[in-house]
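Take a look at the following structure, please.
Here the complex is missing a single protein chain, while all its other protein chains stay put.
Showing chain A:
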Amino acid sequence: MNNERILNLAIRYGFLVLLAGIVMYFSLAAEGFASPRSAVFVLQSVAITGILALGVTSTLVVDGFDLSIGSVATSSLMLSAYSMVILEYSALVTVLLCLTMGALVGLVNGLLIVKMRVPDLLATLGMMFLLIGLQRIPTQGNSIATGMRLPDGSIAEGTFAAEFLWIGRHRFDMFIEKLFPMPVVVFLLVAVAVWLFLGFTRHGRLMYAIGSNQRAAELVGTNVSRYKVLAYMISGVLASVGGILLAARLGRGDIASGNNLLLDSVAAALIGFAVLGAARPNAFGTAIGALFVGILLQGLTMMNAPYYTQDFVKGAVLVAALVFTFYLSSRRSSAGRH
């Protein structure tokens, strides 16, 4: 009995305690870690990954998976650069274009899975390859930058609009001047929105029901196909938001950036399973999961750990979180979570 209570407490709060412990350790060990600037730096480093991870979370909720988010984000990055530098569209049109692209990719993913009955991993894997190729075709494999030379010999005349760059680079004043960057604001807004949607609306509840027993959800009159497509569209749109933020921060359409986005965001979503012993995808956990990785990397960097240890650390955290989720939870008697 007593053992069981300890186990339950460990499952519920273990990961948060671990997070607090890490923060304390770095605060003592690394000078300057416990400062507003450092905290904001962590947030900024996880903002884009976090937004993508929230998208993956919505597909995980319906027992799906979206492997195409990384390539949707980089496509959105290239598309925004192409739209402004070469097509000379305004910032607003560019943003709308990217969001539409994300929604469309999500729609196609969803339809492939729901109508064509392609397994989710395969459908989104195919989409990933397709997009990685597609985003390079218009520029013949080159990055897009202001004033670049076009294939026909002319010089591109468009520039990144100031409003567009504002999305990625603006910093709000908070305690200290120019502290809080715009991408972090977007991340927090998206996190709250996804958290509310999945946790507190009937649509979210039905999506969890689909993820837990699709047949049963269908037999109570849920439109399973529509919710699944919706999940992939949310994922696509959020990935394109991530791409927009990345483009606005970089100020160029760099084909090499965004390589790590897929793995990092999937890791964050899976680490999120362990937070508060949820043992299932959830927005709050995903956001904490993203933060966890960010804090760990920031701390290690400030303690001069070499950059190439980063992936190893992320992997170790992920494995630990998965053990938390699956091994410990299976030992607990199965209780309702909603």
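In this text, contacts are C-beta pairs under 8 Å (C-beta built on N, C-alpha and C of every residue); 3 or more make two chains touch, one makes a residue touch a chain; residues count from 1.
The working rule: contacts and distances are computed from a predicted model.
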- Omitted chain, identified by the protein name its UniProt record gives, among "NADH-quinone oxidoreductase subunit K", "Assimilatory nitrate reductase electron transfer subunit", "Multicopper oxidase CueO" or "Autoinducer 2 import ATP-binding protein LsrA": "Autoinducer 2 import ATP-binding protein LsrA"
- Among A:Ser27, A:Thr222, A:Asn260 or A:Thr301, contact with the omitted chain is made only by A:Thr222
- Note on the structure: The one residue from A:Tyr25, A:Phe200 or A:Phe326 touching the chain left out of view is A:Phe200
- Check the options A:Ile11, A:Ile69 or A:Ala209 and report the residue that touches the missing chain. A:Ala209
- Query: Which chain A residues would touch the chain omitted from the figure, given the whole complex?
  - Reply: 196, 200-203, 205-206, 208-209, 211-213, 215-223, 280, 333-338
